[in-house]
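A quick write-up on the structure given underneath.
With one protein chain removed, the remaining protein chains of the complex are shown where they sit.
After this line comes chain A, so read on.
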Amino acid sequence: MDVEILARIQFAFTIAFHYIYPPLSIGIGLIMVIMEGLYLKTGDKEYEILTRFWIKLFALTFGIGVATGIIMEFEFGTNWAVYSRYVGDIFGSALAAEGLFAFGLESTFLGILLFGWNRVKPWVHFVSTLGVFLGSMFSAVWIVVANSWQQTPAGYHIVGKGLHARAEVTDFWAMVFNPSSVDRIIHTWQGAILAGAFLVLSVHAYYIRKGRYVEISKKAFKISLVVATIFSLTQLISGHSSADGVAVNQPAKLATMEGHFKKNSPADLYLLGWVDKENQKVTGIGIPGGLSFIVHQDFNAPIKGLNDFAVEDRPSQINAVFQFYHIMVAIGMTLIGLTLYASFLWWRGKLFEKKWLLWIFSFSVILPQIANQVGWFTAEMGRQPWVVYGLLRTSKAFSQEVSANQIIFSLVMFTVVYTFLLILFIYSVNKKIKHGPYDEIQTPSIL
């Protein structure tokens, strides 16, 4: 395999693995803030127990998130040296701001969050929990700003030529608030909160189903159900707004997401389907003219098709992007249905009566995880063949001096260590769940 493909596989693998954890930390972070806030407000001991239980799980997601995140920070330089020189002037300031403003906040207060329970006053601890949560939200802001700039560059000019060409900042705020930043930050935040909220829902649905820790679990379940319902619904709005942005700023990506080939013509909206790239055809169930309607509120409005772009200027993995995008949307809709139905039952006072629903909830954690992953794959593969949209091609951006063998070495190393890490993570989370929220005091050696 050639260096470009290997570098892309390695980046995709390491970032996808990394992206399991920070969203969980953000989501659990919000739930912890609510639980601990309720504890401070009501003095109800059960909220304290819940907070302390979730801190233990948070410690794991945060720890692995940081360790795998540091790798990402340096992987731009190791594998994408040309890209790094090209975007450093812009991308770098976002990364530096992330480190100083966001990561500095979250990782210092983390020490107090994890170990300070017996050392600081309750409200100081609460402030620390809040600090960690806000820090993780800010982290997402800067990382998504940097990535959004790659999707919709703004506030820059190009200096130099060939391998010495690079983008330089001309307007910092235009760079930060580039056309896709705000939509994508909100969309990412909400996806992250859903990841955490559904983990909490899953764990406590499992307890209720098994008849363990039932009362305390009902409290936790209700808190996260409120969060999950709100953000499933608002995610639909931000998703729509993001898609509108893609329609304006990255028409080739939009066409790829729906497998729309025909030049400047009404485009369909598929529920599911399969793209036949050779014959430029999609087989599936959809609404004719649906995409045109969503973007222009008119079923006959023309939308740019893939054939409006030269083959070398549009993504090559059309069916993959189509599938990833549709899986994300399908999961989003499922989450809305699930949370609305559960909320309805709650309103009728029958929330915990349906065993099958609890059963679905106890496995629901996997859904936002998959949605987050395929959502990012849609965004990143849909941007191809560009690493910086319209400016720098992925095929020109990798490190020229790094050989295929070097990447194979590091890729094998990452695969082995990450597999090991994932097994340990699942094992430890499972063990903590089996152990339950109580009797921590009797077993002090558990993390």
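Just so we're on the same page, contacts are C-beta pairs under 8 Å (C-beta built on N, C-alpha and C of every residue); 3 or more make two chains touch, one makes a residue touch a chain; residues count from 1.
Rule of thumb we're sticking to: contacts and distances are computed from a predicted model.
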Unshown chain, UniProt name, "ABC-2 type transport system permease protein", "Cytochrome d ubiquinol oxidase subunit II", "Protein ImuB" or "Cobalt ECF transporter T component CbiQ"?
"Cytochrome d ubiquinol oxidase subunit II"
Which of these touches the unseen chain: A:43, A:104, A:288 or A:337?
A:104
Given that one chain is not shown, which residue among A:25, A:51, A:79 or A:190 touches it?
A:79
Contacts of chain A with the missing chain: which residues?
59-60, 62-64, 66-68, 70-71, 73-74, 76-82, 84-85, 87-93, 95-101, 103-105, 107-112, 114-120, 159, 163-164, 166, 168-170, 172, 399-403, 405-406, 409-410, 413-414, 417, 421, 424, 428, 431, 440-441, 444-447
